[in-house]
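These notes are about the structure you will find just below.
Excluded from the complex is one protein chain; the other protein chains are retained at their positions.
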Amino acid sequence: MELLGLYHYWVFVVLLMIGFYAVVAKVNLIKKLIGLSLFQSAVFLLYITMSKVSGGTAPIVLPGMVDPLYSNPLPQVLILTAIVVGISTTALGLGIVVRIKEEYGTTEEHEIQEIDRR
Amino acid sequence: MAWAAATAASAASFAIAVQLTAGVLGGQEYRYALGGWPAPYGIELLVDSFSALLLLIATGASTLALLAGKASLEGEIELRRQPLFYSAWLLALAGFAGILVAADAFNIFVFMEISSLSSYVLVAGGPDRRALPAVFKYLLMGTIGATFYLIGVGLVYMMTGTLNLADMELRIHEVADQKPILVAAGFITVGLALKAALFPLHVWLPNAYTYAPHAVSAFFAACATKVALYVLLRFDFVVFQQNLTGHDQQFAAYLMPLAVLAILFGSAVALFESNLKRLLAYSSVAQIGYILLGASLVTIGGLSASLLHMFNHALAKGALFLAVMAIAMRYSRLDLQHLAGAAKRMPWTLSALVVAGLSLIGVPGTAGFISKWYLVTAALDEGALGIALVAVIVVGSLMAVVYIWRIVEAAWFEPADDSATGPAGTIREAPVAMLAIVWLAALANIYFGLATDLPRELATRAAISLLGHLP
Partner (left out) sequence: MTIVFGIFLLTLLVITALGIVHTRNLFVAVMLLGIFSLLIALNFFILDAADVALTEAAVGAGISTVLFLGALALTSERERLGTRHRWLSLAVVASATLVVLYATFDKPRFGDPNAPVHQHVAPWYLEKTPEYVDIPNVVTAVLGSFRGYDTLGEVFVVFTAGIGVLFLLSSRRGGANHRPPGERDASGIGLREHVIPRVVGRLLVPFILLFGLYVQFHGEYGPGGGFQAGALIAAAFILYALIEGEDRTLAAVPQRWLNALMVGGALLYGGVGLAGIVLGSNFLDYSVLGADPVAGQHLGIILIEAGVGMTVTGTLLSIFHAFAARDRA
């Protein structure tokens, strides 16, 4: 169980950095947004990993349960909000990329900078 | 119509902010439990002197920018899109206000995202297509910043079990100095530094402020980054400072050099910048350095100087950008060479700009002088290091003199260039309504340079309350 816990956190770190790398190093604007999406999903994994209680179950209190052990509901609430915030940001970002394509004719960052330099 | 509704709402919030400030100065601290649930189980709102100071700035900046900006915005945004634009403006103001009254770490995140998303919309609203790549970069960096903040809050929650700031302060004692808390402090600081445009994470700011609609630049220059600094200082002083051994020295050790670099770098680039708005944007990067310099001293003097500078810089920069907005009504290009001789055509506007510029430099009699004076006196308490810091402040101010002088020189002493006539044909003075507000903002700089009690009182109280959390 300990290995699984540590593995969860390491995967969080790896996913976080893969996403961050995509945002920073990739040139295509949509690829950057995809990287941002990965970056945010990694954070969701962090929160939900910490909410798990061994031997627990989903925090739904039903009558007739014998000595129940529940996982933590609070991080789940926070991540529900964060997921929605994430898609809102993605939608807005995609809208900006579409407008950039219309105005500049390209979605590659270096080409846009080149056009603006002229 | 949409403008009227937005301005009315903004003015109403300013009135409420004034009332809250009056209450806070009377010694009252406002707490409100949403949904009737007591903190930390429910979400709590808190208004103290620090919040009140910044609420005045945010609501005031919004109201003045809207009042002055009607004609400017009508020119920059198509009529059928204006309702959406003004909705985004109000959402941005709501986001800022929500951050400033929040006492719950995750609530701050939610409102930070409301203000950020609406900011992206506002900056992209203008006709200049270069705003679009600028806002995309702003979106990427802003979202990374917000996500770093979220990671930090998650790590702190993991170790303390609560999201309420006051509660965190108590519970973090037992787990202080463990690795997740240290890393959390780092993430929160870096995330908020991204949003506050602290050097070297400031790269989104110049382009965003330059290509945004002019009224938006005025609004954001006055308050947007300061709200992020507010969260940074509150988190740091309330939650982290007292609980991590030597954190006050670490805070100083990391932030002071960055603040110094921000002052020097920002002012230096402004010296060579030819676009008026971008010049002022880099000046803002430098001013954020001043604010953090005061905070990194971790003394009552330094911190109150820092908070006072938030207020005074908002006055100065806000007035400057409002004046630029007035100039932009007549001149289509804002490069210094195209503004040659502008003072003969628009004497009132340029004079207001000079007044605000003097406040930015810190000439005695203006608001800017007061905060720089406090900053210098606070720095001198630090001995040898203090002398070096004072030197940096003086150098920065001298550079400010130079870049403001460049504007003055172009406007007054260069022969007028007739090829730069704006949409009006022959250049005349800005519209009276706009000019009146611009002068109101400029004169406010002088007023608060002479009648300093209100901001000084708020800033000092806020500093005392923040530092009161220290052991």
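List of remarks:
Going by the order they are written in, the chains are A and B; count residues from 1 in each one.
FYI, a contact is a pair of C-beta atoms (placed from the backbone, for glycine too) under 8 Å apart; a residue touches a chain by one contact, two chains touch by 3 or more.
Note that the structure is predicted; figures quoted are calculated from it, not measured.
Only one of the listed residues, B:124, B:252 or B:404, touches the absent chain: B:124.
From the set B:93, B:159 or B:353, the residue in touch with the chain omitted from the display is B:159, counting the whole complex.
For chain B, the residues touching the absent chain in the complete assembly are 32-37, 40-43, 78, 80-81, 84-85, 87-88, 91, 94, 98, 104, 106-107, 110-111, 113-114, 117-118, 120-121, 124-125, 129, 155, 157-163, 171, 174-175, 178-180, 182-184, 186. Although one chain is hidden here, its contacts on chain A can still be listed: residues 1-11, 13-22, 24-28, 30-31, 33-35, 37-38, 41, 44-45, 48-62, 69-81, 83-85, 87-92, 94-99, 101-105, 107-111.
As a convention for this text, only the chains that are shown with their structure count from here on.
For the pair chain A and chain B, the distance between mean C-alpha positions equals 29 Å. The part of chain B that touches chain A in the complex is made up of residues 106, 109-110, 113, 117, 120-121, 124, 129-130, 132-133, 135-136, 139-140, 143-144, 147, 150-151, 154, 157-158, 163. Contact residues of chain A toward chain B in the complex are 16, 20, 23, 29, 32, 36, 39-40, 43, 46-47, 50, 74-75, 78, 81-82, 85, 88-89, 92-93, 96-97, 99-100, 103-104, 109, 112-113, 116.
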